[in-house]
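Sharing a structure, written as structure tokens. Questions coming.
The complex appears here without one of its protein chains, the remainder shown in place.
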């Protein structure tokens, strides 16, 4: 792990001006990251639950955080594939939490998975698998 | 096809209070729909291009539109699986357009794919495949 | 868990006349199953490693085993979606092992994931996520 929680958090806040709409970093370890999204009106879908896009966005940024925590602050790492299964209806008015774990970090790509939970529910509401492409000249800040 | 462009458009505007942040319906046919998203600040990612989540959200709602155009205005149809490959860097300051086509509509689920384009580029910037679950008591048309 | 290791093993041997080409059940628990495939010539690909299709087939049958162990011997449960990421080059001349775990078992569908290992390697060689459709008149147990 090459980046501290504070460094990564500052980087995310800096690079995502949309900020809290994407979620906030709450924990970081070697090969994993946790982010929480405070659900508001903009994240709901017809039927009144948290929208799929809100969960996909959180999965994407949580994996980005897990990856940058591992390889350094490489802004140009980009998602090349995301697959997500929506498993259960999230609770509408509580935060959702994503736990992203790296399954492989190669020279040019990384793969990981993300479990998403509604706060207070034991079973995951969604599970996602993602591939990131790592640019060749990756800086380490 | 059971729903007109005008009916579906009114339904989407009504059920997605976030409105233009999700894109706007621009065309509808039997088993397909096209939506356009006017990209603004909130849809960009580090590096200055259209974010993956903006494209995933557009793919999701475009498939929802194609499906509702086919089976009627069923608000509780929900995405169960989405897979997306990001193929090329979108242009930052032009709209993105999604064309969603149904591959199968069964009694309880539907599958389709979506091509996403940056306006003016010939090659797609992303390709997505989605599964929707259709609730049992579906038609209210 | 409604089915014993012996019952499920007998069922699999009975229903898959191709037998060992698909792998053999080695362990079974509540919501999970492990299967092992003894790799031979038919499972190799150009370059001399275990082929992708051999791993996909093992992932598919391991999830089928985990599901039937949970819901009973339902021969008509069918895969509706499979997503797999190939993470590392498997060792050519050792067995591969799949560990399938259910993430959700609903009334009409089930979702799970599978990790595949080359015997003796610590890191997984592949990771797959699958959805099975469960027929309405399911239990014959």
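We just call them A, B and C in the order they show up, numbering each chain from 1.
As a convention for this text, a residue touches a chain if its C-beta (ideal position, glycine included) is under 8 Å from a C-beta of that chain, and two chains touch if they have at least 3 such contacts.
Every value quoted in this text rests on a predicted model; they were computed, and no experiment measured them.
Mapped onto chain C, the interface with the missing chain covers residues 15-18, 21-22, 41-42, 45-47, 51-53, 56-57, 60-61, 75-76, 78-86.
Along chain B, the points of touch with the absent chain fall at residues 81, 83, 85, 87-88, 103-104, 111, 113, 123-124, 127, 129, 131. Residues 80-81, 83, 108-109, 131, 133 are the ones on chain A that touch the missing chain.
The rule is simple: only the chains that are shown with their structure count from here on.
In a homomeric contact, the two copies may use the same or different surfaces; for chain A and chain C, over half of the interface residue numbers are shared, pointing to the same surface. Under the contact definition stated at the top, the residues of chain A that touch 2 or more other chains are 81, 83, 85.
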